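One protein chain is absent from this view; the other protein chains keep their places.
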Amino acid sequence: MIGFLAFAVAAWVFVVGLYGMATSRNLIHLILCLSVTQSSTYVLILEVGYRLGATAPVFSDVLPGVRAVDPVVDALTLTDIVVGATATALLLAFALRVHKKRQTLDPEALRPMQG
Amino acid sequence: MTPETLAPLAFAVPLAVAALCAAIGPFVPRRVLDALAIATGLFCTVACALLAQAATRGTIVHWFGGWTPRHGIALGIAFTVDPAGGALAAFAAFLSTAALLFAWTYYDESGPPFPVLMLTFMSALIGFFLTGDLFNMFVFFELMGVAAYALTAYRTEDESAVLGAFAFGVLNSVGAFLVLLGIALVYGRTGALNMAQISHALGTHADALIVLAFAFVAAGLLVKAALAPFHFWLADAHAVAPTPLCVLFSGIMVQAGLYAVARVYWSVFSGALGGHEQTLRTVLIVFGLVTAFTGAFMCFGQRHFKRLLAFSTIAHTGILVCAFALLSAHGVAGMIVYVLGHGLTKGGLFMCSGILLNRLGTVDVEQLRGKLSGEWVGIVAIALGALALAGMPPFGTFLGSSLIEHAAEDVGLGWLPWVLLIAAALTGGSVLNALGRMAFGWGPPPDPEAKTPQFESPEANQGDKGFPLMMYACAAFLIVCACAIGLIPRAASAALGAGERFVDRAGQLAIVLKETPGAPLALPPAEPITSSLASGLLAAVLAVAFAALALFAHRLPSGADATKVLETMLKPLRRIHDGVVTDYVAWLAAGTAALGTALAAWMR
Partner (left out) sequence: MSSRARTAMILVSGAVMLVLILFAVAGLPPFGHYPGPYGDVLNTVAPHERQIPNIVTAVNFDYRGVDTLGEEYILFAAVAGIALVLRQDRKRTKDEPLAPSRTLHTTARTDAVSAFAALAIAVTIAFGAYLGIHASQTPGGGFQGGTILSGVGVLIFFGLGYRAFAKLTRKEPLETVEAIGAGAYAVIGLATLVATGAFLKNALPLGGEGQLFSTGTIGVINLCVLVEVCAGFLLLYLDFAHQTRVEEPEPSQE
C-alpha cells in the first residue's frame, strides 16, 4: 500500500503540473509548472531503482557486495536534472525577452500567429 | 578504420567542432566558422553514407566505452546502425549541410552562435538516428530540442519569434517528460535500457504497464512529429524561425520523431504488443487521418507562405503515421522513401520562400500578388515542389506512395492510399494556389476588411545584394534531388530490404546481445510501380484542380457563395489554432489521454 502510494505521488505531481501549465496566466508560472511536471519524472525514476534497507552505491566505507540501490537510476536522474534545469533557463530567458518587448506575461495576450 | 568506428565519429566530430567554433568565435571572422561548419556537415554526410552502405552487409553495433555485453546483459550504450537508420542519418547531415550553405548568404555579423547551434543540432539528429539505447535516445531528443528552441528564437528583435520558440520549447519538453515516464516504467519492469535487451525481457505478452509505457513514449515522440492534437507548435515555430532552420525542421526533425516511434515499436515493443496489431493499426490510422486533413484544410487560405508549408508538413506527418500504422516491413520501406522525398521537396520549397523573403522582403502571399512574374526559375521550382508534395511521378514522394499503396493492400486497407492521396493533393493544390496568386495575380480580390497578420521582417539585406546564386543553387539542387530519388534504379528494392531489416527484432537481438555477425541485406524484388503511376498522375491532376478551384471559383456564378460556405466551415478549425500556449498544453493532455485510453481499452 505504501509502495503504491509512492508511485501514485509521481503520477499526481505529473498531472498537477500539466493542469497548472494549462490554466496558467503568467509565462513564468507556466515554466515553473513545467518544472513541477519534470520533478515527477525524477521521483518515479528514483523510486523504480530503490531497494528497502540498502545503502547508497558508494563503496568507500562499505565493502562492495553489500546490498546497494541501483546506481543507474541515480545517473539517469542526474542527467534529467541537468537537462531540465538548462531547458528551464532557456525558457525563462525567452519569457524575460518577451516581457521586455510587450510588458505582459499573459499567454492569452501573447499570440504570435493566429488562424 | 572499420565501419564500426564511423558511427561515433559522425556523431562526435560535429560536437568537437562546435566547441571549437565557440572557443575561437570572438577571434576569427564569421566566414571561417561558417566554412568549418559546412566542412563538418560534408564530412558527416559522407561518414553516415558510408556507414549506411556498410550496414547493408550486416547491422553495425558500436559499444561506447568498449563495454560489450556480458552474459546477455548490456553494460554500456550501443549505437545500432541498420541501413534505414544510417540512410536517415546521412540525410540529416546532407540537409544540414544544404541549410548551412543556404545560410552562407543569409546572415551577416551575428557571431558564432549560429554555426555552433547548427552543428550541435546536426549531431543530435545523427545520434538520434543511430542509437540503440532508450535513454540515450531521450538525451538526443532533448539536445535536438534545446538547440532547436535556441535557433528558433534567433531573430530576437522580433518577439513573435521568441514566443514561437517558447511554445515549441514548452510542448516539446512535455513530450520529453512523457517519453521519460515511459522509460521509467519500462526500466522498472525490465531493468534494462538497451533496446534489444528490453525487448528480450518484455516477453511476448502485453499487460497494462507495457501498453501504457508504449503509449506514453509514443505520445511524447509524436509531439515532436507534430501529430494532431500535438501539432500546434509547428506552425507557429515555422512561421518565425529562420529559413535554414525551417528546412531542417520540416525536412528531417519532425520525421525523426516518427522514426523513433517506429524504432521503439519494432525494436522494443513488437514482441510484447505483437498480438494487438489490429488495434494499434486502427488507433494510429484514426490519428493519422485527422492529422492529414487538419493540415490539408489549414493549408488553404494561409497568407503566410511559410506557415502554409508548415501545415503541409503536418498533413504529410499524418500520411507518414498512416504508413507506419500498417505495421509491416513494406510500410516501413514506404515511410523511409517518403521521408526522403518529402524532406528534399519541403527543404527546396522553404528555400524558395527564403529567396522570396530575401528578394522581395515578405512572405505574405497577398502582398506578393503578381510580384513574382518573370522569375521563371522560382515559379518552376515552386510548381515542381507543389506537384511533388501531391505525389507526382517521378518524385521521391511518388515512390514512397506507391510502396505505401502496396503495403496497404497487403493488410487489406486498399481504400487508405486513396484517402491519403486526396490529403496530399490538397496540400500540393494549396501551394499551387499561393503560386498562382504570387506569380500571376490570379485569385479573388483580397478582402479589404481582412486583418493583416503580423509578418516577419526580412532576414537579410535584400535588393541590392545582387543575385544570391547560392540560395537559388541550393533550392534547385534539393528539388532536383527530390526528383532523382524516384529515379534511382532498385531504390524500391533497397528500401524494402531496409524495411525488412528494420522490423527484424530477433535478428537485432542476436547481433546486439549475442554478438553474432549480421547477415547481408536481402533485396527482395519490388512490385512494378506502373500500377501506381495512374494514382500518382491523378494526384497531380487533383492538385491542379484544387488550385484552380481556389483561384477561379469566384468567377463562377455560384462560386463565390460556395467559397463562403467553405470558409465558414473551416472557421472553427482556424479558431482552434489561436496561438495561446496554454491551449496547446490542454490539447496535448487531451491527445495523450485519448491515445492512452484507446490503446489500453482495446488492447486488453
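In order of appearance the chains are A and B, and numbering begins at 1 in each one.
Just so it is clear, a residue touches a chain if its C-beta (ideal position, glycine included) is under 8 Å from a C-beta of that chain, and two chains touch if they have at least 3 such contacts.
As the structure is a prediction and not an experimental result, all values here were calculated from the model.
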Only these shown chains touch the missing one, namely A, B
Among B:L75, B:V480, B:A534 or B:V565, residue touching the chain not depicted:
B:L75
For the full complex, which residue in A:L30, A:V48 or A:L110 touches the chain that was left out?
A:V48
Decide which residue listed in B:Y149, B:F249 or B:F324 touches the omitted chain of the complex.
B:Y149
Since one chain isn't shown, list which residues of subunit A touch it in the complete complex.
2-4, 6-8, 10-12, 14-16, 18-19, 22-23, 44, 47-52, 56-60, 64-65, 68-75, 78-79, 82-83, 86-87, 89-90, 92-94, 96-97, 100, 108
Would you write out the residues of subunit B that touch the absent chain, in ascending order?
2, 4-5, 8-9, 12-13, 15-16, 18-20, 22-23, 25-26, 62-67, 70, 73-77, 109-111, 113, 116-117, 120, 123-124, 127, 135-136, 139-140, 142-143, 146-147, 149-151, 153-154, 156, 162, 181, 185, 187-189, 191-193, 207-210, 212-213, 215-216, 576, 578, 580, 582-583, 585-587, 589-590, 592-593, 596-597, 600
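In this section, only the chains that are shown with their structure count from here on.
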Under the definition above, what is the set of subunit A residues touching subunit B in their complex?
14, 18, 21-24, 27, 30-31, 34, 37-38, 40-41, 44-45, 48-49, 72-73, 76, 79-80, 83, 86-87, 90-91, 94-95, 97-98, 101-102, 107-108, 110-115
Under the stated contact criterion, what part of subunit B meets subunit A in this complex?
135, 139, 142, 145-146, 149-150, 153, 156, 159-167, 169-170, 173-174, 176-177, 180-181, 184-185, 187-188, 193, 235-236, 239-240, 304, 307, 453-454, 574-575, 577-583, 585-586, 588-589
